[in-house]
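Remarks on the structure that follows.
Of the protein chains in this complex, one is absent; all others appear in place.
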Amino acid sequence: MAEKTVSAGMYLLVYLALMVLLAATVGAAYLHLGNLTVVAAVGIAIVKATLIILYFMHIRVGSRNLWVFAVVGFLWLAILLTLGMTDYLSRGWVPAPTGWEPGK
Amino acid sequence: MSNVAARVAEQFDDAVQQRESATVGMWIFLATEVMFFGGMFLGYAVYRSSYPMVFGASSQRLDIVLGTLNTALLLTSSLTMAMAVHAAHSGKRRSLVGFLFATIVLGAGFLGIKFYEYFQKFEEHLVPGKGFVFEGADSRHAQLFFSFYFAMTGMHALHMVIGIVMMGVLIVFAMRGKFTAEYYNPVEMAGLYWHFVDIVWVFLFPLLYLVERS
Amino acid sequence: MNARESLEHQHYLNVSYGVKSWLLTRDHKRIALLYLISITLFFFLGGFFAVLIRLELLTPAGDFVQAETYNKLFTMHGLIMIFFFLIPSIPAVLGNFLIPLMIGARDLAFPRLNLLSWYIFIVGGIFTLTAVVTGGVDTGWTFYTPYSSTYSNSAVVLTALGVFVTGFSSILTGINFIVTVHKMRAPGMTWFRMPLFVWAHYATSIIFVLGTPVLAISIVLVGLERVFGIGIFDPKLGGDPLLFQHLFWFYSHPAVYIMILPAMGVISEVIPCFARKKIFGYNVVAFSSLAIAILGFLVWGHHMFVSGQSEFEGLIFSALSFMVAIPSAIKVFNWTATLYKGSISFHAPMLYALGFIGLFTVGGLTGLFLATLAVDVHVHDTYFIIAHFHYIMVGGAVMAYFAGIHFWWPKITGRMYPETWARLAALIVFVGFNLTFFPQFILGYLGMPRRYYAYPDEFQVLNVLSTAGASILGIGYLIPLVYLLWSLRYGRVAGTNPWHATGLEWRTDSPPSTENFEETPVVQEEAYAYDEVPEEVSLV
Partner (left out) sequence: MRVPLPFGRGCREAEGEGFTGLEDPSSGPSGHLLPEGEGRAKKIMWSELPLFPDRASTIAGETDALFFALIAISAFFATLIFFLIFFFSIRYRRRAGRPRAAQVNTSLLLELFWTGVPICITVGLFIFGAMVFMRVRQPPANALPIYVVGKQWMWKVQHPEGRREIDELHIPVGRPVKLVMASQDVIHDFFVPAFRVKQDVVPGRYTAMWFEATKKGEYHLFCSQYCGTQHSGMIGKVIAMEPRDFEAWLAGSTDETPVKAGEKLFSRFDCVNCHAANTRQRGPALEGAYGHPVRLQTGQTVLFDDNYIRESILNPMAQITEGYRPIMPTFQGQLNEEQIMELIAYIKSLTPQQSGKPNP
């Protein structure tokens, strides 16, 4: 396979983008986003992680099945987090009457 | 110095197969590391959603300046690592050693700041266990936050130490001329590992330090 | 039968002698034998604990051992059988030995990692055995908190360290298999010409690699909690015990598929050989291995239906648990269909394989009982569960392990095992197994809880039956140990292909040379091309 590789200039560009995103995530923390702070924090972190994986870790120039190996770990983490968290988030959903209906 | 064109282990047919196998093997290992840290991220997510207030208060006790500085250091070390792999790829041994050394210095700087932060927490009696003191609300769950803080950043720091030792060994090999433009797999693998450790911190920093700053 | 039939030719066993040549070997075949010896020791140690448990349960009262000792017995029986026998058995012994041979490679992708995996397994084993010797651990193999992290005063941390270390042995084997299958197949060996044994181990390796780390982190957290007194899982210090159960079962349910998938791989090799027929529905069986591995990660919550998990979560996990049963059912139908219009002979591997299909069917069907929410509420943590997983583990995985050991024994050692003794042992194991575990289904629905040291009187008769079965099963397992060792010295010399089986491993010598093939074979025909193989030659 042609030994395509990422140029040194591209590394610098990606590095600058990461620094800007770092400033962004710290800045976002000081805005009053309420329960959106975690969404912003994780969103920016995902963008930074994707940049690092694509360019610094040469996935961008890697073969198709290498992409699968890169993604599968995060996919299984998503399974663990979603199915794990649904238990805690769905605790009150099924209305189990407490056997004690308070007077209105 | 046996810098034969490309040292191919006997079970492989050629260097390309060897390199691809090493890369795929490394990516699978990184998947195991993602799941390993993933278990702690699930615990963190569960407790942060159950006790948002005290997680916010505890997060404010962490030093955001040092945290941001550490993240910057680690991102820079990722850059120097990428440059090191680039140098190895183009056979420039001097810049390879130079960039590896820069990465080690940045990594050590990160660890230095991190242990200083640990010392700060120790001073403020925020280390979970018997001596834990947290005047704000709900100290029981504050201790939970700090348990996760120390568990996650401690495990991350341990992985950093392993990375730094690995790069020290690489510098010795590089200076002995073991790596050529055709054969620099170990450097590439060390690069993948180091970038992964950086990605873990990219998620750890906002989740631990930026919970409730407004 | 050319001259190479006799054992004088150079092969991986007589190429070099001495302890160093074994302890520092990088040959996947020698590492497989190192694993074979170590897991056999663990198998009989775990079996010994099982015999003690069954003796205690002969009488309703706890009068054979102390309560404390009984709790340690079932904990150590579980730990040793699962982590030190079932999980490594087929992958580390047969997988290590055969996968390079089956895909035409000289060795696994990372031979040094393979040896490191064995050393890690031994180090983990030593930690656990020290815990066993210095007083044992009484938390059950599930380590449920807060009992394991706060209330138990037994060697929890030492055992946890042992299991933690052994987990990395599985991870390294998993990485080795995935890379080997991807990168080291012989020319012509496309994905759909690979034996199903290799498919099954590829699927198992997915679980090795993606599941084991989560067990590692949950054990680390239990260790941290127990040593530093922090409250990750202990409610008194603000933690939640259910979080441990989620993390533990995220690995431990896929772990049961780690134990059964390689067994399915062995069966998919043995049935076609002794029925002289290509496997029925090759693609479907291959994909169902992958489906089991992937769906296996979505169903862990059925262990927690009554543990305080939300009802909505219970509904989700019940539905997903039914989905994971489908691929297993498909495999059983395909194996049975392979027998149709075959030319079936009943050598020991085939007896074990047919026994596997029967018992695995019963085990799998009783799994449906546990996926059904309302029935699981009644039978959870009773002997119904013990019977279910022993039907899968002992009736399935151990039967398939014995089938595989007998089927590839000539390839591994170059000698044949004594056929009549092997058939007798297979029948004894089948009878002893059913007598041991079928009564436990009845006990389970009657409501006898598991891990009970003393039980009410009306359960006694069924327990006596079960103990009687256990002694027969124990004898059944000892017989192969004797005649297989005997065959090493006196077994008839087996040629390169005593079973006239297809597959690259049967085209090289028995036992194979260190580099497996003189020159890398080129594969032209499909897997299991039994129509071309001369099957009229009466088998040995």
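All chains are identified by letter, namely A, B and C, in their written order; residue positions are counted from 1 within each chain.
Criterion: contacts are C-beta pairs under 8 Å (C-beta built on N, C-alpha and C of every residue); 3 or more make two chains touch, one makes a residue touch a chain.
Bear in mind that the values here come from a model prediction, so they are computed numbers and not experimental data.
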Chains still shown that are in contact with the chain withheld from the display: A, B, C
Touching residue (missing chain; options C:Y12, C:Y35, C:F84 or C:Y282): C:Y282
Contacting the left-out chain in the complete assembly, out of C:I37, C:I126, C:L427 or C:A454: C:A454
Contact with the hidden chain (one of C:S89, C:T212 or C:T382): C:T382
Residue among C:I232, C:A293 or C:I357 touching the omitted chain: C:I357
Hidden partner chain, residues of chain B it touches: 51-54, 136-141
Missing-chain contacts mapped onto chain A: 92, 94-104
Positions on chain C contacted by the hidden chain, ascending: 59-63, 67-68, 71, 138-140, 142, 144, 146-147, 150-152, 235-236, 238-242, 275-284, 305-308, 311, 314-315, 318-319, 322-323, 325-326, 329-330, 332-334, 336-346, 354, 357-358, 361-362, 365-366, 368-369, 371-375, 377-378, 380-382, 442, 445-447, 449-458, 460-462, 530-531, 535-536, 538-539
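Basically, only the chains that are shown with their structure count from here on.
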Pair joined by the larger number of C-beta contacts - A-C, A-B: A-B
Centre-to-centre distance between chain B and chain A (centres being mean Cα positions), rounded to whole Å: 17
Numbers and ranges of chain C residues touching at least 2 other chains: 182, 210, 214, 246-247, 250
Contacts with two or more other chains, residues of chain B listed in rising order: 20, 24, 28, 31-33, 35, 38-39, 42, 46, 50
Residues of chain C defined as touching chain B within the complex: 105-111, 171, 174-175, 178-179, 182-184, 209-214, 216-218, 220-221, 224, 228-232, 237-240, 243, 246-247, 250, 515, 520
Of chain A, residues touching chain C in the complex: 65, 72-73, 76, 79-80, 83-84, 86-88, 90-94, 96
Sites on chain B touched by chain C in the complex: 9-13, 17, 20-21, 24-25, 28-29, 31-33, 35-40, 42-43, 46-47, 50-51, 128-130, 140-141, 143-144, 147-148, 151, 155
